[in-house]
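Have a look at this one.
All protein chains but one are shown at their positions in the complex.
Our next item is subunit A:
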Amino acid sequence: MLKQIEGSRAMAEGIALCRPEVICAYPITPQTHIVERLGELVKEGDLANCEFINVESEFAALSVAIGASAAGARAYTATASQGLLFMAEAVYNASGLGLPIVMTLGNRAIGAPINIWNDHSDAMSMRDAGWLQLFAETNQEALDLHIQAFRLAEELSMPAMVCVDGFILTHAVERVDIPDQAQVDAYLPPYDPVQVLDPAEPASIGAMVGPEAFTEVRFLAHYKQTQALRLLPAYAEEFRAAFGRESGGLLRRYRTEDAALVVVAMGSVCGTIKDTIDEMRADGVAIGLVTLVAFRPFPVEALRDALAGARDVVVVEKSIAVGMGGQLATDVDAALRNLPEPPRLHSAVAGLGGRPITRRSLHRLFRQATDAPWEGTHFLDLNEQVVGREIHRTRKTRRSGPTAENLLRVLAEPAREAK
């Protein structure tokens, strides 16, 4: 059914159709509307046979989900940013135990400085935790990915994170096709756990593992991710056949056929990038886009194939590994490493802490990649003047004070002067 609906509410409707049995809720912007709506659905009785548990922290949220999942229930939770870090130990534990929990991540920056707006730092902080990490481009895809995530997670017995841009998707009201229950039931079979706590068949789960088997345990976790590389396109194809639309898979190409310059990005920014590409194409620039849906597993081969013909690749990402550069760029680099003639890679960090990524800036960035390529990481729309002043000041003054507050004061000056 087509609905004009907020992204979070649409996702909640989709998640409810997956018949989760235990939902753990803890508030943090921008995912809160999702669990709020799920809470309503449980209270109203529309989502039956579901325990909605208001926990005292994100660490507890995921821990409750771990217990529920190990005891054979389909478990779901959602978080963002600080919440994901607060549950970090349980994030690794859930994947280590091989529990198919599905979690929505309403992507948001990580503090300090505290910032509630969108970027991908939170997802990146857990990129090595052994979860599937799928990025949605639109609200429709955000809903659809949850259905596919439950299927994939349960098939492989591993947890899955659906990454959804905070505010840009979670709070945007747009048209979303909400599937009906029969459709989802036909696509997503009931949870049939590979391991379960059951008094009829007592098993010990979570024993200590020493050097004699730890490597093998980790190898099998890695192997599962490679299995997911195979299953993701297959499930997306099945999804297309059943629901009549493209969602999920490993990656999507946009106008890459003859493209000399290919952009790689994840999430909602791909919409803006496509618009930019259309405009540049109209000006005769051979440019295209690869939208990564799967970040974990990282689709090395599919990406290599998609980028093999390009002369230049620009990675636009909403996150930075401080001291190194963009994480996505590093992974893309690894994928291109063994090509006989790898394209030149240009790494750009954009949209940190919610800074808008405009078509104008993207135009400039993409042209610069070929005309005046930069070394290392480019910070899109960096206010160099403010940064310069702060560096100068901290050199001059030992007790220079807190950086973030200093920057805000400097930025407020012109406005105050104008008054």
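Here, a contact is a pair of C-beta atoms (placed from the backbone, for glycine too) under 8 Å apart; a residue touches a chain by one contact, two chains touch by 3 or more; residues count from 1.
The rule is simple: contacts and distances are computed from a predicted model.
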| message | Given that one chain of this complex has been left out, which of "Phosphoserine phosphatase", "Hydrogenase expression/formation protein HypE", "Phenylalanine--tRNA ligase beta subunit" or "Thiamine pyrophosphate-dependent enzyme" is its protein name according to UniProt? | response | "Thiamine pyrophosphate-dependent enzyme"
| task | Decide which residue listed in A:I5, A:L38 or A:A65 touches the omitted chain of the complex. | result | A:A65
| query | Considering the whole complex, which of A:A207, A:A241 or A:V322 touches the chain not shown? | reply | A:A207
| task | Please give every residue of subunit A in contact with the chain that is not shown. | result | 21-22, 24, 49-51, 53-57, 59-60, 63-73, 75, 89-90, 93, 97, 197-199, 201-209
